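A single protein chain has been removed from this complex, and every other one stays in its place.
A and B are the chain letters, set down in written order, and residue numbers restart from 1 in every chain.
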Amino acid sequence: MDALNIGGTVGEQLRAQGVSRRGFMKFCATTASLMALSPALVPRIAEALAGAKRPSVIWLPFQECTGCTESLTRSHAPTLESLIFGAISLDYHETLQAAAGHDAEAARNRAMEANWGEYFLAVDGSIPLGNKGYSTIGGVSNVDLLKRVAQGAKAIVAIGTCASFGGLPKASPNPTGAVAVRDLIKDKPIINVSGCPPLPMAITGVLAQVLTFGQLPELDHLGRPKAFYGQTIHDRCYRRPFYERGQFAESFDDEGAKQGWCLYKLGCKGPVTYNACPTMKWNLGASFPIESGHGCIGCSEPDFWDWQGVYRPLSTTRWGGYQTLGAAAAVGVAAGAVAALAARRKQRPVGEDEA
Amino acid sequence: MSILEFARGPAFQVALVVFAFGVCWRLAGIFLMYRRFDRSQPRQHALIAGGVRAIVMRSLPPHELEKKIVFQHVSGYAWHLAYFASLLFFAPHIPFFKQFLGFGWPTLSNTVALLSGAVALAILLALLWRRASHAVLRQISTLDDYLSIVLSILPLLTGFMTYARILPLGLRYENMLGLHLLSICALLVWFPFGKLMHLFLAFPARFQAGVLLKRKGVEA
Partner (left out) sequence: MSATTAHLDSLRSAAAALGGRVGLSRNTDAERLDKARAVMLGELDGSHAAYLETCLHCGMCAEACHFYLGTNEAKYTPIWKVEPLKKVYQRELGPMRWLRRMLTRDITLAELEAWQPLVYDSCTECGRCDLMCPMGIQISPMIGIMRRALAAADLLPAELAGAVDEQKQQGSVLGAGRDQLLALARDSAAAGVPVPLDLPAADVVLLTSALDVKAFPDSLRATARILNKLKLHWTLLSHSIDLLGSGESLRELHVRRIVEEIVRRGAKTLLLPECGHAYPALRFDSAHMIGEPLPFVVYSIAEFVGQEIQDGRLKVNREPGGGSVTYHDPCKIGRHGGVFEEPRAAIRALGLELKEMESHGRTNYCCGGGGGQFLIARAAQLRQRAFEIKMREVDDTGAAKVLTACNSCRFNYQAGAAEANWHKPIESLVEHVAANLAD
């Protein structure tokens, strides 16, 4: 990690790592295409990145499972993802850094002072408000640390659904009082890169855009970059033709499942989940959940854990069960019977002898 | 909570409870009411058979009556059939019914189900317009009539808009889907209180007519 913290421009860093000009241009072209930017902009991206000062990034982990880090950093060979890590100065990351204890904190504080107002804050994990002691780093509660570090940040990237929306800890009954970054920080731009975990390329694209244009990417209504979260899984799912034709797997391992039919009836939340999984896929483009035969669980959406069940199709609802409805019906019959019987008093025939 | 989760969750639960309670209240209140017992000698017997026959035959009036009501009669049945075809046989709806019944059934292709829904919607809108413009209907229509037709149209309309991604005012797909479910909640809540109850009442009412007429020796 320290080797990365040597200053210099992005271009210098990459050359030092042995990335050829051709490889670098390929990276810029791929990034442009991922961000749906015109190919004409590729030279501009290249020029910007080559000459860009490596930005400082401070990564704070809160109530997280480290899955986001695992997703972003797991690699056995140089990948595009690791290239971007070469382009940034990751000045604090508890899992990846060599330092620990007071040294690590000192390094973080130095980076903050040196880059005050310019560094990027990356957060994963939710922040507990129920009791500050639920999650601390070096004796400092998450909420205090977040507020302090956020003060000097240029922008905050909330990585993963926990940081973006509260995630798993926030699921009912939310015992720790978990909240998202955006619930606490109101005065800094926040980019939510949600997912449980998020797609590695989402991070890459966001950082590349920031470095190239010095501005945040276009965000959707939940603060997520539209380039990756602008369409639903359903929109790009390769099994869509089966949905349209009404061919569904009815259970796991049935004939339909083996044929690779639509997983709507097995609870796939693809239609209401915004992410780029069908196009970018996971594990270097190997597959994504639906392709592996399991429906989307909606992991990039707020409160998806409370969505009434991973295997309950989207068109099902909470209905109370037979007992509740039976009780309602029984009370209804009783009310109707009372009404009918009370009416009998009035239903007396009138004598015919009125003049 | 998002609109979709509210609609799928507490809203639907409450709507179903109100529906179950209201329908039973109204039906019990009507059929437990005192009834005069007819002591006259019936002209024909097998009155129950007459009642059952009327349930079917009221849908098939004799020619001299039918010819006066052809448009309304045919369009009425057409939209009901088309509506229920898309409600019951559109693929995403099957899991919904399966959760109550425990079983599903084969589906129509999306194209056919949507076409069916489109036909129902077109006819419903035409009949709504007719209700507001025809002299007899204007005379006898109440708030219930207009509300019932609007609440019947909304699930169809919102369903279409959801499926076809017709999303006005920047509405997102999941919110449109939520509105679709909320429109069904509204329909369920209104159901016991208005004329939609004819779903349950038509059969006993026709049966009554059949018995009464058979007792007089007249075909229902």
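For the reader, a short list of remarks on this structure follows.
Quick note on the criterion: a residue touches a chain if its C-beta (ideal position, glycine included) is under 8 Å from a C-beta of that chain, and two chains touch if they have at least 3 such contacts.
Remember, predicted model here, so these are calculated numbers, not experimental data.
Of the chains displayed, those contacted by the omitted chain across the entire assembly are A, B. Residues of subunit A that touch the chain left out of view are 335-336, 339-340, 343, 346-350, 352, 354-355. The omitted chain makes contact with subunit B at the following residues, 25-26, 28-36, 38-41, 43-44, 54, 58-59, 61-62, 64-65, 68-69, 72-73, 76, 134-142, 145, 193, 195, 197-198, 201-202, 204-210, 212-213, 215-220.
The definition used in the following text is that only the chains that are shown with their structure count from here on.
With each centre defined as the average position of its C-alpha atoms, the distance from subunit A to subunit B rounds to 42 Å. Within the complex formed with subunit A, the residues of subunit B that make contact are 1-2, 4-5, 7-10, 12-13, 16-18, 20-34, 91-96, 99-100, 104, 107-110, 172-174, 177, 181.
Within the complex formed with subunit B, the subunit A residues making contact are 221, 232, 243-246, 248, 250, 264-265, 271-272, 302-303, 306-308, 312-320, 324-326, 328-337, 339-341, 343-344, 347.
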